[in-house]
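Pasting a structure below so you can have a look.
Not every chain is included here, but those present sit where they belong.
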């Protein structure tokens, strides 16, 4: 869908110059841009690309000399990635779902769907479900009995929303996500090996046969406003109360959220992060890809973890962590430096030992 | 569905006191409990919550003074988590699937479905499938040709059961799980870089172009009785014989089981665990979240691994492991302590070197 430079600048609240009536249909990298594209070069190091491509218009850094680049029009973006957010929202065609309820969708008569819905084929919506206005629900999705979803949701292909799950407004759910699987909670009639290890930190009195009895999940999942859930994510329901995800929090693909977990607001959980049962995560926590959080621990507000950090114990607010097990990022860097020198250190100690005849024998 | 205190106590084989005819509809945490709820306070530290909530009945620890708490009835649970298992089973309404085969399910005429089945919409069941009595199969599930599933299965939304997979009784499958994907097995016409590394442990004679030829998976998957498979789990079929999961074993969400893997009985594999091809896992093994097991190795009976342990070599029975690479838990703790002191140790060695004039130069 073509947009004028004027409209784009207006939508972004950005300055523009040149032929504001020029239209562009797509955004493109500078060197790949055709004559109908808007080249994106919000940093001077991308400026060279403009000449290599065919763009007549570009989004540039403030103060860029757009005329010298041979452009007919330009938009100036003081904070490039923020401008990207506005621009991509404007240009995203969204998924192709026909308005109304598809003839091959099965909506329970007791379900209440707000106005303006677009519900695709092979969707199932269970008894007592309530969905706010302007829902877009792509094919193959199931929304089980008693689920409640706010306004303006976008639920993509084959997502699974479990029974009695509650979700706020502007929910985005990528394909294949499962919200409301049963928790992974089992108990043995007698004390299990795992319980013994937790008490003794590693030694076991004796080992015997034991099989697992299931604790069913009676709770559901409660999700705040403005949450996005990635593809094939799994969020388990709580045992008694709901598992909770706070407003503004975003989960990337293949994230696992165990039962009873509580996640605060405005967190980012990157790809393949795993949060074990009953852990609590504060607000604005950022966990890099493949991080893990142990069960029953607390990660404070504003904690930031590098990729694959494994958190075994409570993490104080504001901490920046890395490593397995997680340590402060500075500590991790220092330990890694020392580790690389460790074989050499061993050699030096051996040398010292030869030179110290009266040293007591190391026990 | 409301239950009397008497019925609950009976179902749990637990003692009860007070008004045994009192009915409760839900279980709740003590402080959140309404007057029609059963408050759960099986440990004295939750006792305070009773006063904050409105429960008239509670499940308590043995010997608790229920009358002093202002309750009208109480159930006493000697092992709290075990009582939770019984209570939650009793109160779990289960998924809402109408009895019979939904008009929008496609069941091959040659498939045999036992009595008492509830099969939801958009389910496909292939040729020659045999499913035992009382199957509950939720919407969007596919069960491919020749699969055999025992009695009392519960297969949730969008699960994928592959061709010729065999599964025992009381199978529970969470949404989106894939049982019987093809194995990840490829070969190069000439020796591959990976084969060379395995032989030389890290050095490579020369590097050349190579592309991968697929080894198809002719085997299937065999799963014992009482197995539960988590959401979006993937279990690959074997190359020639079946991949195997023993009775009583439970897999959490997003677990990956490679081709030819053999897992024993009563194991717990927590979220995001990965087992590479042809590994063998004994009985009663517990792998914490994000653990990894290398291909072709053996993990003995009763091994327990902390979160994110990566097992590269055979693990003897009964071992308690942690770390990457896995070491005994005590060793891991000791190494971690020493690691934190390592930068300081380096300083101390440097100091020693200054004080030892006749020490030979460290080479």
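The letters A and B name the chains in turn, as written, and every chain counts its residues from 1.
We take it that a contact is a pair of C-beta atoms (placed from the backbone, for glycine too) under 8 Å apart; a residue touches a chain by one contact, two chains touch by 3 or more.
Please read all numbers here as calculations on a predicted model, not as lab measurements.
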Please state how many copies of the single repeated sequence make up the complete complex in this structure file, given that 2 appear here.
-> 3
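The rule is simple: only the chains that are shown with their structure count from here on.
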For chain A and chain B, let me know how many angstrom lie between their CA-based centres, rounded off.
-> 23
Enumerate the contact residues on chain A facing chain B in the complex.
-> 106, 122, 124, 126-127, 140, 142, 144-145, 158, 160, 162-163, 176, 178, 181-182, 184, 186-187, 189, 193-194, 197, 201-204, 207, 209-218, 232, 234, 236, 239-241, 254, 256, 258, 272, 274, 276, 290, 292, 294, 310, 312, 324-325, 327, 331, 334-335, 337-339, 341-342, 344-345, 347-352, 354-356
Along chain B, where are the residues that touch chain A in the complex?
-> 26-29, 32, 40, 79, 81-82, 84-85, 88-89, 91-93, 95-96, 104, 120-122, 138-140, 156-158, 172, 174-176, 226, 228, 230-232, 248, 250, 252-254, 265-266, 268, 270-272, 284, 286, 288-290, 301-302, 304, 306-308, 318, 320, 323-324, 328-330, 333, 336, 339-340, 342-343, 345-346, 349, 352-353, 356, 358-363
